Structures are given as structure tokens and as C-alpha cells.
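What you see is the complex with one protein chain gone and the rest in place.
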Amino acid sequence: MSTESVGWTPTELAARPLVDRLHGWVTTVDHKRLGILYILYAIVFLVVGGVEAVVMRIQLAQPHNDFVSPQVFNQMFTMHGTTMIFFVAMPIVFGFANYLVPLMIGARDMAFPRLNAFSFWLTAFGGLLLYFSFVGGYGLYGAGTAPDVGWFAYAPLTSKTFSPGHSTDFWTLSLLVAGIGSIGGAVNLIATILCLRCPGMTLGRMPLLVWLNLTVAGLVLLVISPLTAAQMMLMIDRYLGGHFFDTQAGGSAVIWMHFFWVFGHPEVYVLVIPAFAFASEIIPVFSRKAIFGYPVMVAATVGIGFISMAVWAHHLFTIGMSAAANTFFVLSTMAIAVPTGIKIFNWLATMWGGKIHFRTPMLFCVAFLFQFLIAGLTGVMLASAPLDWQLGGSYFVVAHFHYVIVGGILFCLFAAFYYWFPKMSGRMYLERLGKLHFWLFVVGFHLTFDFMHIPGLLGMPRRIYTYEPGRGWDVWNLIVTVGVVFQVVGILVFVGNLLWSLLHGERAGSDPWDAWTLEWSTTSPPPEYNFATVPVVKSRRPLWDVKHPEDPDWRYEPGGAG
Amino acid sequence: MSTTAVAAPAGGLRWELPSPGKVGMFALIAAESAIFVIFVVAYLFYLGKSLTGPTPAILHTPVLITVCLLSSSLTIHAAVAALRKGKGGLFAGAWLLTFVLGAIFLGGTAREWGHLIRVEGLWIDTNLFGTTYYSLVGLHAFHVTAGLLLLGTVAVFALLGKVRREHAEPVDILSLYWHFVDVVWVVVFTVVYVIGR
Partner (left out) sequence: MRRDGHRPRRGAGEPSWGLMWLERQAKQPSPSGGGPEQTGEGLVGLSVAAALAGPGYVLSPTDLFSPASSPAQSVYELSVFVVAVALAIFVVVFGLLAYAVLRFRHRGADDGREPPQVYGSTQIELAWTIIPVIIVIVLFLSSARVIAAVQRPTLPEDAVRVTVIGHQFWWEYRYPGLNVVTANELHVPVSDPAHPRPTILTLLSADTDHSFWVPRLAGKTDLIPNFPNTMWIDPHRTGLYEGQCAQYCGTQHAKMLLRVYVDSREEFDRWAREQARPASPGAAVSRGRRLFETTACINCHTVAGTAANGRFGPDLTHLMSRETIASGAAPNTRQNLRLWIENPDAIKPGSLMPAMQLERQELDDLTGYLLTLR
């Protein structure tokens, strides 16, 4: 049986002209190619956003520094946040989901392949539109062109009065466009997961990654829309004379905050739940054990999805809400720590009694567990409104959320890259470089983000282009900046490893990790149609059943065989 | 190439999953509903908060166009049912009627707006009421317009005799969107013309 491959086989490389190959990528509707496009797009913007962070850290390494002007610095933190959330993290989420979900459920593609392509190109265009602002707009006080209102763009700073020119419009429109792409992606994911599962794969037999992406897609549907609505309102204010956020006309600045954070908080769960998904696939394989407590993991995730829509105002503890409102949101925010903590325990229990192989993906996942624990605990501290009255809006919060996003999400993303790279490319990466990347990044991450908590505890607010000496913030800011160097080198090693391995890496078989989900049953890379014949499954780990016919999973699962 | 064969003879395994088109449309409807919720919240929040200018008291309850729009849900349902049975003529007639009823709704909205702007002096920049009213009703009207474009496209194909029984599923999915537009109007109507006054 011959299998055509869309991978970069030498024969193909030699045979087809470059224009043809590029054309194939640009016009593709294949979920695997679109997934890779999303991921590559995200990596490019990860570097761009990283440069913006480096600029800020150089400026903040010393008090009263003048590496950049305040106008440029304010653009840097706005663009850094906006880029990382919308043009790195979201594309990564959809990239991996696109690539893996159809393979894991035994389908041949997503439910709506053309919508898939449309969603990707909309997102891509949004990113380009945002960066065009450096050329095309002008902002506060005519100085600087990229948006400089912060990634959450509070009113009335974003009104025409305080943000003349078009910089804010670039923020608004690029996210509006990208948001539509995200909704398209979510619609596609839901339809795919609910309607294209292979025979035998009941909802209770889907890999956890699929369950978690289903939850994420549902969240995206419900929470991107509030941001879209608020942005429409902002445009109406700025260009049609509307008064949604016009405090002079009796309008409310606070209502923007509520609308934004109704989006903004669940958004961070949209970003972290896929990271959980990666951990839930990788940790079992490298511990050689099934995931501990599959039903509870599903329930906890869905629970997190629901509760996450009821906690948003913990971002608003300082705006002067009533004691009753503050108290409610303390409760809901702390409540979400329960299912989240449960997941950490389940991963721990999965490792417990196993035989752990510390390959690069597992290294990143183990670091994720430690770091996510810490991030969760600083989150619980911030969940207490009185503590937030001091720590909110300070570098403690910046440290906390970077701990989640870098220490949690990015580490899991690296794990996922290394784990599925052989499947996507047909080649193995260099394990030694992978480990080097890991250690460099661990050192850099902790230097930067552990010590970043301290200026917050010493009273340093966020979004300041410089700070006063004599407040004890100096040395900690310097250490934070030093840690960046290690992370930059780590990223370079990572990219170098990927590129080298793509071209010269050892050939990977279909199942280099001895794993158990359906994507490992087909070639690396998979053919365009994914599977020669549509699989039929009887348990949560179809390949375990095949490899262990004497002790298949379906004997132990509720519902049994078939 | 090495692959691990997972397939086993299905032999009698019944495997029915929902239609992707329907699920996709419901998902889209969920997302659109969330947008409307935010505009409704803004409308309710700003009731009575305008510092100057006209208030909701100036609104006339649009009974006729509401009846038209809600009836169009019945006609589109009849159209889809007819198409499933293969009755092309009945389908085309009911579909066109749906289109006309929707167009009447839009026309009536336009008339009301003309009156509000010229006579009452209310536009989107007048005050908080103006901003929230035109945004909410306008967002709905935009969705009606988009729906009419889609309905119109199908109507053209129907008149050319090209819509057949096998197209019943996609047409049904489109009708789901139209029903959504109607349900949103029920909500908007209640919020603006019942609660708001």
C-alpha cells in the first residue's frame, strides 16, 4: 500500500519548483498544513514580542534610564501584551488543535476545511495590521504610532480626546479581525469534535486533549464576542460620536473594564487549558501509565470553563466596587483553584508509581508542574481582594501572570513542540540541544520571574517607563533583566534545533515515543488523508490495546468493549 | 511505511453523529448571542442615565413589523418542510414570502429611524439613549440584512428551479440562522419597547 506524504521528503523537495510548493501552502485547506502555518506564525511573533520585552527590560535595568523615551516604552508594553496574547498564544492554541484533533479522533480533516483556512488568514492579517501601526498611525501627543494604551486599552484613555490619531484604531481593528478568525476556528473545532469522531470513539473515549480543546472552543465562542462587542462600541465612540464610554456625557469608564475582563479572564483559560491538554497527553506517555482519573479531569476542566466566566471582576478589585461584589468575586476566584489544583494532583498521581523517562518533552512538563503550582499559589494570594488592593497593578501581578503564561503555558508548548515535532516533520530533533534549551530556559525563567515578585512587594507599579532610585527596586530589576539573556539564548537554541532537525534530523518512525493515541498509528508525517482506513476504537488508548492484546484498556473502562 | 493498524471490522456498530453543519450553525449562534448580550447589557445599564436629550418615551411600539418578522419564522419553517418533501413550488413561495416579510421589517425600521432622526432629533451621537438604541437595534438590523442577502441568494436559485430535495439540509441550516434573528428580535423588542419604557 503506497502512502503519499505531505512532509518534506527529499524526493519531493527535488521534484517540485519552489513556487508550486509555496502555492500549495498558501492555498491549503489541509488541517495539518494550517496547523503548521499557525505554529510558525506564532513562533515569528514570539520572537517579535520577545524583542519588545528585551527593550523594556533594558530600559528598566536601571532607574531613570533613557534607553527609550516614555512614548516608545508605552508602545512596547502595549504591543508586547497584545502580540503575545493574540498573535502568539491564540495561534498556537488553534495551531496544535488543528493539527492534532482530527488525527486524534480518527478523522480525515476538520469539519469545515475552507473555514479553517479563512480563519487562519484572518488571524494572520490581523497581526500584520497591528504591526502596520508602526508605519500608519499616530498616537498620544503625536509621538509614536503603535498603540500605547496598554493591552487592555481602558477607557477613557482610548477616546479620541486622549488618543488622537489612529494608533488605538489599529489595536481595535486588528483584534476585531483576529477575533473573527478565532470564532471561526472555534466553530470548526466544535463541529469536528462532536461530528467527526471515528466509530467507537464515544465522548468518554476521546483523548483528554480533545476534551480540553472542546472546552476551549466553547469558551472562545462565548468570550471573544464580548471583546468584539466592546470594540465595536469603542469604534462607535471614536468615529460616530457615540457615548458608550464617554464620561462627559454620563457614560461609564467602568463598563469598558467589565466588558473587557468578561473576555479577558476566560481568555487566560483559553490559553492555559490547551497547555493542560499537552501535559495530559505527554505526562502519561513518559510515565508509562494511563492518566489518573480521566473522568474527573474532564469534569474539572469543564468546571473550570464554567467558573472562569464568573471571576472576571477580580481584575477590578481596586476600582471601588461594593464590599459585597468584592466578596463574591473573592469566593468565585478562589473556588476555581479547586478544580485547577485537582488537575495538578492527577498529573502527580499519574507519575506516581510509573517509570518516568526524562526526555525533553517530559522535562518541560515536570518544570511546568512545579511552576504552575507556584503560579497558582500567587494567584490565590491575589484572589484575596485586600491583598490585591496592595499587589494588584504592581509587578507582583506581572510576575504572577508571566509565571502562568511563560512558566506554565510556554513550557508546555515547548513540551508539545518536542513531542509532536517527529510526527509533524518525520524527523527527530537533537535531544542534547533540547535539554540545553530546557536548562537555559529554566535558569532564565526563574531569574527573571521569581525575582520579579519582589519589586511588586516593594511597591513598584506596572507600566512605568522608569522608576525612582531609593525605593529598593533597583537591584531586583537588574536581576530580572539578566534572566532575559538566558531565555533569549534558549530560544535561539530551540529555533536552531528545529531548523537543523528539519533538514538533517534522523528519520522518525510513526511512533517514536511508544504512545497510545491515534495520531501515532499513522506515518510521520501523516499522509494528506491521515489514515489509510478509518480506525475503529474500543477504549481511550487504542494503541495500548493493540500493543497489549492480553491486557487491553477496554476491559477496565466503563462501557467495556464496543 | 510502518503504521499500526487499528481498524477492526465494524460489524454492526451503529455510529451516528450530529450533522456538522447544524452543530456549526449552533456554535455560530452562540457566539453571536454573546455579542448581543453585551449590547443589551449596555442598553439596560444606561437606561435613565442620559444627561440630556430624548428618552425612550418617544419610541413607538413597532407592532406591525414585529408581527411580520415573527411570522417569517413560520413561513421559513413551512418552506423547509416543503423542500424536505420535495414540493419545490411550495418551497419557493414560502421562501419568497419569508423574504418579503423580512424586507418589510427592514423597511419599517428605516421608517422609524427616519422619524426619530428628523422629527425627534435622536441620532447615535445625541446622548446615551441614542447611542445604545441605535447600536442595539442597528446590530440586529444588520443581522437581518445579512440574512436577507442569504435568503435572497437562495430565492434566486429557487426561482431558477435549481433548489431540490437534496439541498434541504443546507437550507434548513440557513433557516436556523433566520430563526436566531427572530429570537434576538424578541429579546431586543422586550428590552427596548417593554422594559425600557
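Read from first to last, the chains carry the letters A and B; within each, the first residue is number 1.
Keep this in mind: a contact is a pair of C-beta atoms (placed from the backbone, for glycine too) under 8 Å apart; a residue touches a chain by one contact, two chains touch by 3 or more.
Every value quoted in this text rests on a predicted model; they were computed, and no experiment measured them.
Engineer: For the full complex, can you list every visible chain touched by the one that's not shown?
Structural biologist: Across the whole assembly, the hidden chain touches A.
Engineer: Out of A:F162, A:F306 or A:W500, point to the residue that touches the absent chain in the complete complex.
Structural biologist: With A:F162, A:F306 or A:W500 as choices, the missing chain is touched by A:F162.
Engineer: Of A:A310, A:M334, A:L433 or A:L502, which sits in contact with the chain we cannot see?
Structural biologist: Answer from the full complex: A:M334 touches the omitted chain.
Engineer: In the whole complex, not just what's shown, which of A:V29, A:L377 or A:V534 touches the removed chain?
Structural biologist: With A:V29, A:L377 or A:V534 as choices, the missing chain is touched by A:L377.
Engineer: Residues on subunit A that touch the omitted chain in the whole complex?
Structural biologist: That gives, for subunit A, the contact residues 61-66, 69-71, 74, 140-141, 143, 148-150, 154, 156-157, 162, 247-248, 250-254, 287-290, 292-296, 318-320, 322-323, 326-327, 330-331, 334-335, 337-338, 341-342, 344-346, 348-349, 351-358, 366, 369-370, 373-374, 377-378, 380-381, 383-394, 457-475, 478, 548, 553, 556-557.
Here, only the chains that are shown with their structure count from here on.
Engineer: How about subunit B: which of its residues touch subunit A in the complex?
Structural biologist: By the definition above, subunit B touches subunit A via 1-10, 13, 15, 17-21, 23-24, 27-28, 30-35, 37-39, 42, 45-46, 49-51, 124-125, 127-128, 130-132, 135, 139.
Engineer: For the complex, which residues does subunit A have touching subunit B?
Structural biologist: 3, 106, 111-112, 183, 186-188, 190-192, 194-197, 199-200, 217-218, 221-226, 228-230, 232-233, 236-237, 240-244, 249-252, 255, 259, 262, 509-511, 518, 520-523, 532-538, 542-543, 546, 562
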